[in-house]
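Removed from the display is one protein chain of the complex; every other protein chain stays in position.
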Amino acid sequence: MALDKNGIAKRIAQELRDGYYVNLGIGIPTLVANYVPPGMQIILQSENGLLGIGPFPAKNEIDPDLINAGKQTITALPGAAFFDSSMSFAMIRGGHIDLTVLGAFEVSETGDIASWKIPGKLVKGMGGAMDLVASARNIIVAMMHTNPQGESKLLKKCTLPLTGVGVVKKIVSDLAVLDVTPQGFKLLERAPGVSVEDILNATEGNLIIEGDIPEMLI
Amino acid sequence: MALDKNGIAKRIAQELRDGYYVNLGIGIPTLVANYVPPGMQIILQSENGLLGIGPFPAKNEIDPDLINAGKQTITALPGAAFFDSSMSFAMIRGGHIDLTVLGAFEVSETGDIASWKIPGKLVKGMGGAMDLVASARNIIVAMMHTNPQGESKLLKKCTLPLTGVGVVKKIVSDLAVLDVTPQGFKLLERAPGVSVEDILNATEGNLIIEGDIPEMLI
Amino acid sequence: MNKVVQNAIEAIRGIESQMTLMLGGFGLCGIPENCIAALAATDITGLTCISNNAGIDGFGLGMLLRRHQIEKMISSYVGENKEFERQLLSRELEVELIPQGTLAERIRAGGAGIPAFYVPAGYGTEVAEGKPVRQFGDKMYLEEQWLKADFSIVKAWKGDTNGNLIYRYVANNFNHAMAMAGKITIAEVEELVPVGALEPNHIHTPGVFVQRIFQGQNYEKRIEFATTRD
Partner (left out) sequence: MNKVVQNAIEAIRGIESQMTLMLGGFGLCGIPENCIAALAATDITGLTCISNNAGIDGFGLGMLLRRHQIEKMISSYVGENKEFERQLLSRELEVELIPQGTLAERIRAGGAGIPAFYVPAGYGTEVAEGKPVRQFGDKMYLEEQWLKADFSIVKAWKGDTNGNLIYRYVANNFNHAMAMAGKITIAEVEELVPVGALEPNHIHTPGVFVQRIFQGQNYEKRIEFATTRD
């Protein structure tokens, strides 16, 4: 069975390590925060100027000066730090964020990512996505393997305008966990009940299958 | 009579305007702070991270975390701000300091300045001098017109290694006030009792003398 | 030295049509509400506005958009605004989209006297079009140039009469860098205090960057997406 959004987030949470500074994009990536293993300290960065995002506020805690990059109201944990946007992206560009998790429309077998613009649709802008993908030491893309029409989003070459070139290292989709290698998408794990053939059929880009591909442990 | 160091500082203080942010170099420039006209607010920058230098401390106020760029103990005035070195030079380089006053070994008629290195003598470094001269909107050099041997320090061309090229706008020496213009040193004022001829004799670079040259009012 | 002005109307004096403005804020957080409202009450048009976002319909920069005062937006993200979309599609409005970190750094560079620098963001994308590309180590970078403004308009939490500013939480965002990059910088603050009332060790933006300051009024501080755990 393909994973749902929470399943993808749960699997990505297994990539976290104690002490990681992590930037989570909007959508599925945000859900990863719900699955941080107990006892592990992860510090979440919000690129609008906060290290140490806490849970959403209680109704009576809402503060308009305390929002995340998706403009949702949030809280700050003890030990948090606030700073301005130029400092925030100095952190990101300087490689100080251990892990960035973000969504994508398409990823290519060479690690290109398209995530911000669909020709013909209104363009809202790239926000911080281009900075994040160009600079993060480690990028995991959280995405559906195919679009609603069943067409693969893991391609030989992206068809949409790019967000970054050769930057994606790992993908966790509803069907599989894959590394992006110089040879293409290397299949690491299958979603529970999903076959290698299912994944092969859903992947347009070159899929490398070596040995037995284990099921995810979720 | 040629001015002494305090006389030079007093004359330079006449160039101050209310609200100026000013960086004063070591030596004669530091003395300018003693002659700020009453009622005028000048904010002094110390490039090691302070806007709002106050008077030297009383003995019991000395604080090792509060020094100026010459490493002397100082105080901070109410309304001061502390910041790091990259921010301090962002201010300087960005042209936010209204006036820089510094000393020089030599100035050329094209506004070049030599102030940091004498070949054969031990080199201590340029500190912030190159940043200051390259960036300040307005630079006044406080200097003796000649060296102890009577040789001019206002030259056609500097003989010593440069601190900056074409940057000096005005000179206040013990003998005169001069503007640096595209045609050379333009004589604006004479020190009390000093003749135009005295100044001419003490100036190797091109000296422009137009009309009557008034005595300084000090 | 007197940087204190009485209100937003006095603060925006000298802003003219066709000028380039920087306006702080991220979404509706930390925006200079008073000055935007004052601008919306003028006949100034043809503005180029550098701001991370473009407000929402009828609030923030949406107030200037509605009155067709903005000719060009330079931003990283411009969603959440129907009038904006309409003007964009009808080509009444020009938009230049810049990656958020590059935008912040170009603004800081404008304030810090750095005319150009290199960043990796946007390499290989349409953002790179027309920009010099250079390799450092094994990575490709774009050359980006500084941004400056005729006026920068920022919002802080507390300010003193020397122009020193302290922001509250993430309401800082672009305000600090923009304060550095204006030929004239206007700061509106929730609380204006005398010199000496702010701890000099806590200043975020030193007063040297601020030419005019006033205590704003009636801050709405609207919230775009109130999200709670309840």
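Order of writing sets the labels: A, B and C. Residues in every chain begin at 1.
Here is the rule we use: a residue touches a chain if its C-beta (ideal position, glycine included) is under 8 Å from a C-beta of that chain, and two chains touch if they have at least 3 such contacts.
Computed from a prediction, not measured in an experiment: that's the story for all the values here.
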item	value
Among the chains presented, those that the missing one touches	A, B, C
Absent-chain contact - pick from C:151, C:169 or C:209	C:169
Candidates A:91, A:113, A:171 or A:207 - the one touching the absent chain	A:91
Touching residues on chain B - with respect to the absent chain	46-50, 55-59, 61-67, 70-74, 76, 82-86, 88-90, 92-93, 112, 122-131, 134-135, 161-166
Residues belonging to chain C that touch the chain removed from view	105, 109, 112-120, 134, 136-137, 141, 145, 166-169, 200-202
Those residues of chain A which, in the complete complex, touch the missing chain	18-19, 21, 41, 43, 45, 51-52, 76-83, 87, 89-97, 135
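As a convention for this text, only the chains that are shown with their structure count from here on.
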item	value
For chain B paired with chain C, centre-to-centre distance based on mean C-alpha positions, whole Å	36
Centre-to-centre distance between chain C and chain A (centres being mean Cα positions), rounded to whole Å	29
For chain B, residues that touch 2 or more chains besides their own	none
Residues of chain C engaged with two or more neighbouring chains	108
